[in-house]
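Below is the structure I would like to discuss, written out as structure tokens.
The complex appears here without one of its protein chains, the remainder shown in place.
Labels for the chains are A, B and C, by order of writing; each one numbers its residues from 1.
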Amino acid sequence: MNWLTILGLLPLIGSAAVFLLPREKEVLAKQLALGISSLVAVAGLAMATSFDRGVSGFQFVEKYSWIPAFGINYGLGVDGMALLLILLALILTPVVILACWNEAEGGRWSVKTFFALLLILETMMIGVFAATDIFLFYLFFEAMLIPVYFLIGGYGSGERAAAAVKFLLYSLFGGLLMLASIIGLYVVSGDQLGAATFDVSELQKLSLNNQTELLLFLGFFIAFAIKAPLWPFHTWLPDAAKAATPGTSVLLLGVLDKVGTYGMIRFCLSLFPDASKQLGPTIIVLSLISIFYGAFLAIWQSNGDIKRLISYTSISHFGFITLGIFAFTAQGQSGSILYMVNHGFSTAALFLIAGWMIARRNSSKVADFGGLQRVTPLLAWTFFIAGLSSLALPGLSSFVSEFLVLVGTFVRYPVAAVIGTLGIILAALYILIPVQRALHGPVLPGNENLKDLNLREKIAIAPVIALIIAFGFFPQVLLNVINPGAQASVAALNIEGDK
Amino acid sequence: MNLAAIIENQTEIPEAVLFFILSPIMVLSALGMLLVKKAVHSALLLAVIMIGLAIFYIANQASFLGIVQIVVYTGAVMMLFLFILMLVGVDSSDSLEETIRGQRIGAILGSLGVGFLLISLLSRADLGRPYSGLDLVNVEGNVQAIANTLFTRYVWAFEVISALLITAALGAMVLAHRERLLPRKSQRELAAERVRQNVVPVAGLPGPGTYAQHNAVDIPALLPDGTPADLSVSKVIAARGELANPSTFRMNEKKEEGQE
Amino acid sequence: MSLDYYLYLSALLFTIGAAGVLIRRNAIVVFMCIELMLNASNLAFVTFARMNGSIDGQIFAFFTMVVAACEVVVGLAIIVTIYRSRRSASVDDARLLKL
Partner (left out) sequence: MNVTSQMLVFLIAIPLFSAALLLLGGRALDKVGHIIGTLASTAAFAVGVIEFLAMLGRAPENRAVTQPLFTWIEVGNFNVGATLLLDQLSVCFVLLITGVGTLIHIYSIAYMSHDKDRRRFFAYLNFFIAAMLLLVLGDSYLSLYVGWEGVGLASYLLIGFWNQKPTYATAAKKAFIANRVGDVGLSLAVMIAFVQFGSVSFSGVAEGIEAGQTSSLALNTLGLALLLAAVGKSAQFPLQAWLGDAMAGPTPVSALIHAATMVTAGVYLISRSHFVFDAASVAQLCVVIVGAITLLFGAIIGMAKDDIKKALAASTMSQIGYMILATGLGPVGYAFAMMHLLTHGFFKAGMFLGAGSVMHGMNDEVDMRKYGGLRKYMPITFATFGLGYLAIIGVPPFAGFYSKDKIIEIALDAGGAKGIILGSITLLGAAITAFYMSRVMLMTFFGAKRWEAGAHPHESPALMTIPMIVLAIGSVSAGFFFNMGDRFINFLSPIFHSGESGHGEKEHLLPPIVVSALALTAVAIGVSIAIAKYGRGKAIPAVAPSDVSLWTKVARRDLLQDEFNETLFMRPGQELTKALAVIDEKVIDGAVRGVGSITLDVASGLRKTQTGFVRSYALWITVGAVGILAAIAVMSL
């Protein structure tokens, strides 16, 4: 049964259906989108039950010849990492639709278009994580930009058009570098394997000379570093996240950016092991800079814009993820993959709640809030829990992943791990300062009559908070899925001195 | 003796003579096209070139094309040009003054560059074998040879190009077509309008002056008071400045006075 | 005389036609210059056909003529339309490409 194709097609069909509805039927469009995305989420979970956790390779494999002249295949398949990221996308999409029920009203186009775009985006997210053919991956990687571009540029706030263009240009720039590398790989594979191919598992067999490998690696890495985003390729993120609607930001930071770190593991490490090892220390340094840089700027924003603040915290978190990836240890790798999932949920919660706060107060400045805990206790609590998850409090999901990353790094690079650990102090600052400013203190004028969460919002946020807490205590559920792939990936690097 | 024969890549002497007589005429005509002020003259010079080309086609063993060149180009296409010139107005002569800065010098340099490079490339080109001539191909006649190839190998292109031609014809019709905004006026309405407005003389335009010693189409008639009637001659003639002065044909008033 | 001379003539006529397109402003004259360029290339085709001993060159020239005819028909119709609305046949007057 072609699980992945069906999974990917469902939202696409749904989006067509939503798009064909008459313009006035806004509520119906929303309900339809919610229904379809929930159906897809259920289908995805059903698929996950038949996933074999014991093996490291691809499962649910589909492979059809697509453009035989260029050796391009329609190849799909997932390993543990891809499966979890797909599930993350599938769970977050209905949450976002429900949470952002009334977000599309201020848009340039009709409400139904917003939801249709969200569903298209869901298809792209499934595709990009499921593709096993590098060409197909590239196709989804770039095609994903289109709905996001329209979601930011058409439905955002403030300087949405500029932010959308900035996002698009950054991503395209990275994408083109990657395309060059893909073509390079294709050409080399033609020389070495006899038949040129785009199949990842075939391409792993190549043996490149050092110069070529470095260049091709950089093409991929810069594309992924922009996507992730890693310092110094990050400046599009705060602008995009600020301009986008909270729902879009959730998918952008929660899922789309994971394509960057996902790609680093799937392509950079597996296709270019030697270049990865050679440049690993440099990337570790970049990651550390990201951790601190993001944290400091988040602290700076703790008196500024709440959405920019969250996006800077994400830059810091992505620093941890890349740190774990390029530590080349089983703990670091598993921790990073787990971090991707956990960060997805905690950032989703932060962004959704921040979005509700902004919608209620009509301002995104931290200084305009104050005393929310008195007025809207539930809202304040959910924000606080999401914030605690973001600062990696033990008992919440992010802790396990952050700690695994640090332990994994410590095994190979103790100094880097020590420096990275200092980042947790800054994490406390960038969460607690805004928490104090927005939630504590006297109730500021203008906030007296804010409404607490309504039923729809409660239903939307409850599963996210529940998962944040649950995965804090039972991360092994996820780790069992992640471990085989991560261990195989690290073992394939074949680093001397490892047992 | 085959006039079109080629020996060691050289043509027969008569063909060379033909070439060296005709080609300077054609080049000069082409240069003339660039330099003459009036579009009509350009058109005529173009016709000269085309006829020259037709002759060269025939000399090059392409008799069918040569004839077609004369019929289609020099006949139909040039006629079309002239018609359009007539529509647009022969008076719209070009001033050769250049208005875009650097255009003329650029054009001359560019064209010289193109010409120089083309000729230098052509001079260096080499087929790698002696020129063969079309004697063998044209055994059954040039038209048959063309037909054999056109309707076999190039039949698809032929069909496509015919579709293109039809489309072009339709396109020209669409472009030239003007949508009627008001219902077509009946003759009666036209007549009534004409009387009411009285802009155009109801009785029709006056004819040109008719004088015995001259074809008088270019000479305005004289009104009863002796002034020339502008309406009596074609505007085109007036625009071309070819109006003759009617006063030369006036009766000698002094004589009349003297008789009285 | 070498057959190449036809080619040189063709190149010369083509060049003069190009110069005409660049220099003349009357749209009709420009068109005539384009016709000149097309015809010049036809001469080259015909000459190539003779050099190669293959009729294909003539077929090409034939097709070129048809295309040229189409182009003239449509082009002149456009000129007429433009003239109708602008009262001018100068190519410099129609510059809506730049606002």
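One rule holds for everything that comes next: a residue touches a chain if its C-beta (ideal position, glycine included) is under 8 Å from a C-beta of that chain, and two chains touch if they have at least 3 such contacts.
Keep in mind that what you see is a predicted model, and the values were worked out from it rather than measured.
S.K.: Given the contact rule set out at the top, which of the displayed chains would the hidden chain touch in the full complex?
M.R.: Within the full complex, the chain not displayed touches A, B, C.
S.K.: Can you tell me which of A:F19, A:Y74 or A:F296 touches the chain that was removed from the display?
M.R.: A:F296
S.K.: Have a look at A:V27, A:I67 or A:L422 and name the one touching the chain we're not showing.
M.R.: Of all options in A:V27, A:I67 or A:L422, contact with the hidden chain holds for A:L422.
S.K.: Of the residues listed, A:L21, A:A41, A:A354 or A:L406, which one is in contact with the missing chain?
M.R.: A:L406
S.K.: So which of A:K25, A:K63, A:K365 or A:H440 would be touching the chain we can't see?
M.R.: Of the listed residues, the one touching the omitted chain is A:H440.
S.K.: If the hidden chain were put back, which residues of chain B would touch it?
M.R.: Touch with the absent chain occurs at residues 100, 103, 106-107, 110-111, 113-114, 117-118, 120-121, 124.
S.K.: Spell out the interface residues on chain C facing the chain that's missing from view.
M.R.: 18, 21-23, 25, 91-92, 94-98
S.K.: Could you list which residues of chain A touch the chain missing from the display?
M.R.: So the residues of chain A touching the unseen chain are 166, 169-170, 232, 234-236, 293, 296-297, 299-300, 329-331, 334-335, 371, 373-374, 381, 388, 393-395, 399-400, 403-404, 406-407, 410-411, 414, 417-418, 421-422, 424-425, 428-429, 432-433, 436, 439-443, 473-476, 479, 483, 486-487.
To be clear about the criterion, only the chains that are shown with their structure count from here on.
S.K.: Averaging only over C-alpha atoms, locate the centres of chain A and chain C and give their separation in whole Å.
M.R.: About 59 Å separates the centre of chain A from that of chain C.
S.K.: Just how far, in Å, is the C-alpha centre of chain B from the one of chain A?
M.R.: That pair's centroid distance is 70 Å.
S.K.: For chain C, what residues touch not just one other chain but two or more?
M.R.: none
S.K.: Which of the residues in chain C come into contact with chain B in the complex?
M.R.: 1-9, 11-20, 22-26, 28-29, 31-33, 35-36, 39, 42-43, 46-47, 49-56, 58-59, 61-63, 65-74, 76-81, 83, 88-90, 92
S.K.: Considering the complex alone, what residue numbers of chain B touch chain C?
M.R.: Within the complex, chain B touches chain C at residues 4, 6, 9-11, 15-16, 19-20, 23, 26-27, 30-31, 33-34, 39, 42-43, 46, 49-50, 53, 56-57, 60-62, 64-65, 68-69, 72-73, 76-77, 80-81, 84-85, 87-89, 92, 94, 98-100, 103-104, 106-108, 110-112, 114-115, 118-119, 122-123, 127, 131-134, 136-137, 142, 145-146, 148-150, 154, 157, 161, 164-165, 167-169, 171-173, 175-176.
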